[in-house]
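With one protein chain withheld, the remaining protein chains of the complex are depicted in position.
Let's turn to chain A:
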């Protein structure tokens, strides 16, 4: 069912959507399994020890510009188990509300939780097709698997394929990238690592900033190593040569150096000089402030208007 998408659209997902879906799921799960009360009854409604994994449903909204689809936000929807479809009037209501605050966002598709796309999901998918002719299906797998390395979020699109002579709509997987704005990145960073919210000393600020960059560079380094290892293996002949991969690596290498022009060097040096200038000014301000304090203290210590007259040492 899940083969590779061929629609050519690029998908960008914002972390807010992921946190939204996760929160929705945690909430619903938590209401179904109330936390154990401290009173005597061990099993309140019998569902205590069961780990129910409810499916939650919702809508994703965002912007589509040309071939790029950017998913910004999401909201919850009600699922009607009897008709196996989403509650339509509720959807309309929510859409209106969100349009007032975010007028640029359109409904791009829907989301759900689970481990894999199911047949019944196609029903819901089809129902949404009248709002958006090619909706997306974002699936989050809420199972916490400590060995997992990759984000358990998949985006599916629907495509018309001919199977056994019958044209059918099936789900196909699409790749996506994580896109973010600066403010979002800082808050995600903040939540993820729970950095100290107050300033701390200048040293902790510096340490925090550099540690962030350091971790990112370590990741980059490890990825490059993997690639390098693979290429060495190919050179030795252990791994069969794959030309498309080689072409990609070669184009990647050719992109370095990233920017190399006179104008960039000039602008860069100008920015560098600006920062140095600001530092210089700050140092000046600091020095004059200290001098001012010194002069004040001097004046207090050697007060010429005092009765004793002349300069006297302050005991």
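Methods note: a residue touches a chain if its C-beta (ideal position, glycine included) is under 8 Å from a C-beta of that chain, and two chains touch if they have at least 3 such contacts; residues count from 1.
Everything below uses one rule, namely that contacts and distances are computed from a predicted model.
Undergrad: Considering only the chain that is not displayed, what protein name does its UniProt record carry among "MPN domain-containing protein", "Sorting nexin", "Cysteine dioxygenase" or "Snurportin-1"?
TA: Cross-referencing UniProt, the chain left out corresponds to "MPN domain-containing protein".
Undergrad: Which residue among A:126, A:161, A:214 or A:247 touches the omitted chain?
TA: Candidates A:126, A:161, A:214 or A:247; residue touching the omitted chain: A:214.
Undergrad: One chain isn't shown here. Among A:120, A:248 or A:286, which residue touches it?
TA: Reading the full complex, the residue touching the unseen chain is A:286.
Undergrad: Where the complex has a chain not shown, which of A:65, A:149, A:236 or A:263 is the residue touching it?
TA: Per the contact definition at the top, the residue touching the missing chain is A:149.
Undergrad: Of the residues in chain A, which ones touch the absent chain?
TA: The missing chain touches chain A at positions 15-16, 18-20, 22-31, 34-35, 75-78, 90, 93-94, 97, 100-102, 142, 144, 148-152, 177-178, 180-200, 202, 204-222, 224, 228, 256-260, 268, 271-272, 274-275, 278-279, 281-282, 285-286, 288-289, 292-293, 296, 299-300, 303.
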